[in-house]
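All protein chains but one are shown at their positions in the complex.
In this document, chain identifiers A, B and C correspond to the written order of the chains, with residue numbering beginning at 1 in each.
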Amino acid sequence: MTSTAAEPTSARRGGGRRLVDRVARVRELGIVVALGALFAVTGAANPSFLSYGSIRDILLNSAIVALLAVGQTLVVITRNVDLSVSSVVGLSAFGGALVLADHPGVPVPLVIAGCVALGAACGAVNGLLVGAARVPALVATLGTLYAFRGIDYAWAGGRQVNAADMPEGFLALGTRSVLGVPLPALIALAVLLAVGWMLRNLRSGRELYAIGSSPEAAVLAGIRVRRRVLTAFVANGALAGLAGVMWAARFGTVDATVATGKELDVIAAVVVGGVAIFGGSGTVYGAALGAVLLASITSALAVLRVDALAQTAINGALLLAAIVLDRLLALRVAAALRRRRSP
Amino acid sequence: MEDTPVLSLLQVSKAFGAVRAVREVSLELRAGEAHALAGENGAGKSTLVKILSGVHRPDSGRILLDGEPVEFAGPADAQRAGVAVIYQEPTLFPDLSVMENIFMGRQPRARLGLDRRAMRAATAELFGRLGVHLDPDRPARGLSIADQQLVEIAKALSRQARVLVMDEPTAALSGQEVARLFGVAGTLREQGVALLFISHRLEEIFELCQRVTTLRDGALVATDPIGDLTPDDLVRRMVGRELESLFPKQDTTPGEVALSVRRLTREGVFTDVSFEVRRGEIVALAGLVGAGRSEVARAVFGIDRWDAGSVEVDGRRLRPARPTAAMAAGLALVPEDRRQQGLVMDLSIERNIGLAGLAALRRGPLISRLAERERARDWAVRLRLKFARLGDPVNVLSGGNQQKVVLAKWLARRPSVLIVDEPTRGIDVGTKAEVHRLLSELAASGVAVLMISSELPEVLGMADRVLVMHEGRLVAELDRAEASEESVMAAATGRSPA
Amino acid sequence: GTTKSDVQQQQSSAPAGTASSAPAADPNAPLKQGLKIAFLPKQVNNPYFTIADKGGMDAAREFGGEGKEVGPSDASASSQVSYINTLIQQKQDAIVISANDPNAVVPALKQARAAGIKVVSYDSDTAPEGRDIFVNQASAEDLGRTEVQLLAKQLGNKGKIAILSATPNATNQNTWIEFMKDELSKPEYKDMELVKVAYGNDDDQKSFTETQGLLRSYPDLAGIISPTTVGIAAAARYLSDSPYKGKVKLTGLGTPNQLRKFVKDGTIEAFELWNPADLGYLASYAAAALASGQITGAEGETFKAGKLGDYPVGAKGEVLLGKPTVFDKSNIDDFDF
């Protein structure tokens, strides 16, 4: 009797599952659609927006924020946040540039490794504050946002490192292309795929979602919450360190103010990318797409000859539109899902 | 070797501030034996469970594993030692799929990444054993409390542990699920697993267990073979006094219709539900887990929107999806999930009790703390709440006492129609009798009571009329005389329209 | 109620009374020893101001005074005001300030002056009632016009041009841009068209992106003027690595160290700037002269600024540093700042 009762139910729920799967994919699809629309409209108004050079520029521009968004996603998934990334980028960019300028003999890979390590160390400070000392992440990283930047200022003491001071080979990293794709974009893509795979396919990756979904349940499930959270912060710090070197290579002019205020851009990318700010859900692909969308909006506004004074406003409006669109889509699908369950 | 317990506690104690939750309790769990833990709300059962599972470290005393002393620094240690726990409150990850909840940290691996197919199959197999109809891929968010409990059970079973600890696993379940759970538990026991079982339904203890340990106020009363005890003995050990009859429903003559629900439909959830509740009447809403009873209650109270139909209180139609309107009309809802819906866990007892009736506490534009405290004290005394200070946050109360706080919060509003969803879930026998007396008194004083309950004895003992739901539809209405275990179950499983 | 015209009437009716009770200048007074002079740049840790303020502190050391640099790390008006208040409490002899907001600092500066502190503005002026003297790096008119002239020469007076400025509110840049537009309206530039003013917010990356955008939306752009050191460096970075290198002309204000590479690789033909260290140096001497009573800030007075020689005070209390230097391949290696 139970088996007969179970049959139609499970069949119905199977259908529900396929729909759920599709919804899950739609989360990122929404951003892709928005991107498509942006490119179509802008391209129609000014075809040069679709040229190879323009696309290359957009990829270059979004690479750094995308990298940071990937790292930030790791942290946000665990129901934390890292506001200090911009300061870490600044610290790493300045540190790297300074070493390259003052000690021309140091091999570039060593400098890059050093910057990544510096970033990881900053991430470890955050991670220990949050994981071990249980300071809420927003407070801890708002604190280190000021603190790391303070160190940066003290270190720089008003000094600026210019492109001329750094070796050509290093600067080329910021602009060189491989098979027509700019190197920074390739690096970001490689990191994105690697992190994306790990989050989906490693137990430790799944545990990050578990922690963000319910920290108390994670403790009871025997997950080593503090260690995982620490790891997420360290990884994010390391990526911010990497982003710092990329920044130095790409822009060539580095002082203590590098990347000031970028943390909001990164969080905006993450949020637009559909990563739940209270943890537990979202993917790095969404976050990276969010970064590309934001960079494309900025580029499109510049290309569309929009009045310079109106750009900020339109940028904000488009950002809101993207979030709202995404939400409306999710609501519709949820409603459809409920209807489908109805006998 | 028969004699070495798998896991034992020796003289363990645990205090929280001034509350000595567990006092020098010893306990032995043997392979192939089901051991019950009984005691009133706040007796220290869950605390003991948390000591066994590594959540709390005992202040004194020792834990022995196979006779060897061990220390559990955290839940991970206990899990490694082969202890699986079903906690009293479900601990799921709402964003993750049901199957991932079950296998978190132990997901089957394939060559490249996780083997989701194997995980799905294993989940389906577990659900098959438990008779659960849930899609392994659906997220845990939105599961009813009963479904959550079932997932917790599946999770614990999947660990294939040597010791399985179950803290009130059946509190949210109805008879059919309980029977299946017991079937599975019996098999495990035969395979040599040691079981620790906690429940406030004494008949379950007698059905499943071989020995029973009773706690009172954190201290050990006795450990007896189950055969040596009668239910009355057990109750006496728990409460330390005699209890009067358990279901003192007074007979009342129903007055006029207070709540009238007509053709209420929420697509995908319930369909065409119509019923009435009169003043002085207790109407029970019975059914299997997932039948849609709680959903009806939520819609009637205005938490969820309905798609068709109407709700009237005292002849006045309610606006849909407006809890404030429902409350103004005299409706009150004691929800089924007290931690999520009933209480603000971080707030104090008095604030929680005052929360649903802030207007009544106002003196001018400000809230009178005195009035707030008076109201809380009044109801705490009436419901025999066990607490240290009214200013303590409710999350330090035991589960049953938390339930009393929710009741107090709504009763303090003096509603004319009271909807209670699983009002005695996790409440001990003594308190349960008090809650029943309370509901009965309320009905006698002219309140219309709609009671959702998965406990058949409670339904049969309390209700003037029984409504039965099956798969989102009202399938039977039985009056007191017609209602019996058989007739209700038959309707609930969709076998026979009454 | 009170409207704008009410306020204007009031102000015009009130006599433009400046320092009526101020003591007369004594041109022969010696510079006082131990003068405390504080430099308050728009932003500390900005390389441009670091150089300028170092010049100023060097000057202070020369005349036996005591110089220090204080200031916010963000270029906002409100944080400068906190520092002015502090300097009043510290009883400095003179404040040398580059104003983030010409008006917002005035109430605080007035208090400072009431407390007997001399105020010199440099680089970016405050409203006149806020200071005794403005040391101008180069006349706004000169700068605006010469930049157009520099670019016109490179373009043969023909083609579309754009300006990449700092923030929309930057006072200096906005004045210069006005003069650029005025210069462009002359008949000899009839074939040159200013198509857009873009703002890089003195942010390296934003300036970079804005340059990209300019070239995408105006593919036939011939030249860019960037009258800000941050903007020109970012624009140069972009151009040097793009197909537009050498084709789209770039000029503006920049420091030689920053742009040496781009002058050598042909991205930039020529650009200009004054010597920031001299600017700070001159401002420091002006402050000392004021504090010692050599001058009061009235037109026609003169004072000696150490190695730079004598400077007259012009109309509205302005002291002009001199003409900016034009840097190109031939001379850029002679400078190090």
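We take it that a contact is a pair of C-beta atoms (placed from the backbone, for glycine too) under 8 Å apart; a residue touches a chain by one contact, two chains touch by 3 or more.
Here is the rule we use: contacts and distances are computed from a predicted model.
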item: Complex member absent from the view - protein name from UniProt, among "Autoinducer 2 import system permease protein LsrD", "Multisubunit potassium/proton antiporter, PhaC subunit", "Monosaccharide-transporting ATPase" or "glycine dehydrogenase (aminomethyl-transferring)"; value: "Autoinducer 2 import system permease protein LsrD"
item: Which displayed chains the unshown chain touches; value: A, B, C
item: Among C:Q33, C:N103 or C:S185, the residue in touch with the chain that has been omitted; value: C:N103
item: Contacting the left-out chain in the complete assembly, out of A:L68, A:C115 or A:L145; value: A:L145
item: Residue of B:L157, B:V239, B:L361 or B:L397 in touch with the missing chain, whole complex considered; value: B:L361
item: Residue ranges of subunit C at the interface with the undisplayed chain; value: 1-8, 10-11, 44-45, 68, 70-74, 76-78, 81-83, 85-86, 88-91, 101-107, 127, 167-171, 174
item: Footprint left on subunit A by the chain that the document does not show; value: 129, 133-136, 138-140, 142-154, 215-217, 219-220, 225, 261, 264, 267-268, 271-272, 276-278, 309-317, 319-320, 323-324, 327-328, 331
item: Touch residues of subunit B, complete complex, unshown partner; value: 55-57, 73-74, 303, 323-324, 326-327, 333, 335, 340-348, 351, 354-356, 358-359, 361-362, 365-367, 391, 393, 395, 409
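In this text, only the chains that are shown with their structure count from here on.
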item: Farthest chain relative to subunit B (centres taken as mean CA coordinates); value: C
item: Central chain (distance from its CA mean to the mean of all protein CA atoms); value: A
item: Whole-Å separation of chain centres (CA-atom averages), subunit A against subunit B; value: 42
item: Subunit A-subunit C separation of Cα centroids, rounded to whole Å; value: 38
item: Complex contact set, residues of subunit A against subunit C; value: 46, 48-49, 51, 53-54, 57, 61, 149, 153, 156-160, 162-164, 175, 251-253, 255-258, 298-299, 301-305, 308-309
item: Contact set on subunit C toward subunit A in their complex; value: 44-47, 49-50, 73, 168, 196-199, 204-205, 208-210, 212-214, 216-217, 219, 230, 233-234, 237, 241-243, 257-258, 260-262
item: Footprint of subunit A on subunit B - complex, ascending; value: 53, 55, 74-76, 78-79, 85, 87, 91-96, 100, 104-107, 109, 112-114, 131, 133-135, 137-138, 267-269, 271, 471-472, 493-495
